[in-house]
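What follows is a short report on a single structure.
A protein chain is absent from this complex, but the other protein chains hold their places.
Moving on to chain A:
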Amino acid sequence: MTDQQQLPDGTSRPRRTARQRRKQLVGLLFVAPALALVLLFFIVPLGMAFWMSLHNWPLLGKPRFIGFDNYSRLLDDARFWASMRFTITYTLVVTVAIFSLAFPLALFVEKTRPLTKFYRTAFFLPVVVGFGSASLLWAWLLDVDSGLFSPAAYSLGLTDKRINLLADFDTTFWSIIIMVVWKTAGFNMIILLTGLQGISTEVQEAARMDGASPWQRFRRVTLPLMRRTIALALILSVAGSMLAFDQFYIIADGGPQNSTVTAVYWIFSQSFGSFHLGYGSALSMVLLAILVCISVVQLRLLRNPEGM
């Protein structure tokens, strides 16, 4: 940099360093607000969450240090593991469902033709609606008395009475899967679309010249070249689903019989329903560890594309 230059005039060098130091300070000042926020509202709470997880921490009254008791307790917490199992099942099912719709949609809107822009926008619109709004919308569509699906199925003669879709685990589960696919397919479509558009047409053309069938081209050219994009969309989808809360809280209230309580939902009810703040923090740390593992895998996949 500039201060490494040999300067003929000996006095200008210290002045340059001083100016440089001032410039460093200005740079630090520019990033200071962002750093302060991250420190106060992210790093400190993160440390606190771990500290709290080592305590019996009621909402009121003195916290008591209990070491790793919360962690040994959560090993035997059947309802936590049930919520974990449910969250993982949901994540696997919803991710497969989202991709089996988003991929065809991305291929469908890849080439620009008349109306393609309209289709892209239409498929994407549910994404910008919040999960809260979408859940309230679908809670109504799924309602047995005033909703759409159950009365419509009855009046079409598909069912012999109005079925309460939210009274049974399977129908609740699949209804929410459909709602989430509707809400998020457009997002994954756009991510996959950027991957598709990143593949040069020459590569596709060369494969075509070599006599590869459309399926072979997709399987042997498109998919391998989209590995990074697919990995990214996959991880975003998995991480988002592992943290699902809004739709299960608003549509199903965790029911029927607490069968759709997700991990975040269980942590929420332990921390802010029963006010076991220390125990809730221990549960949070377990969830956090799982999510960080997923993110680390993500970073590795993105760094070396061959690693998949």
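Heads up, the rule we're going with is that contacts are C-beta pairs under 8 Å (C-beta built on N, C-alpha and C of every residue); 3 or more make two chains touch, one makes a residue touch a chain; residues count from 1.
We take it that contacts and distances are computed from a predicted model.
Visitor: Can you match the unshown chain of the complex to its UniProt protein name from these: "PadR family transcriptional regulator", "Peptidoglycan glycosyltransferase MrdB", "sn-glycerol-3-phosphate transport system permease protein UgpE" or "Molybdopterin-dependent oxidoreductase"?
Guide: UniProt protein name of the non-displayed chain: "sn-glycerol-3-phosphate transport system permease protein UgpE".
Visitor: For the chain that's not shown, point to the residue among A:I191, A:A207, A:V261 or A:L301 touching it.
Guide: Final answer for the missing-chain contact: A:I191.
Visitor: Which candidate, A:S83, A:T229 or A:T260, sits in contact with the chain we can't see?
Guide: A:T229
Visitor: Pick from A:V38, A:L92, A:V203 or A:L223: which residue touches the chain that isn't shown?
Guide: A:V38
Visitor: Which chain A residues touch the hidden chain?
Guide: Within chain A, the residues that touch the unshown chain are 1, 23-31, 33-35, 37-38, 40-46, 48-49, 52, 105, 108, 113, 115-116, 118-119, 121-126, 128-133, 136-141, 143, 145-148, 151-152, 155, 182, 186-187, 190-191, 194-195, 198, 229, 232-233, 239, 243, 245-246, 249-250, 253, 264, 267-268, 271-272, 277, 280-281, 284-285, 287-288, 291-292, 295-296.
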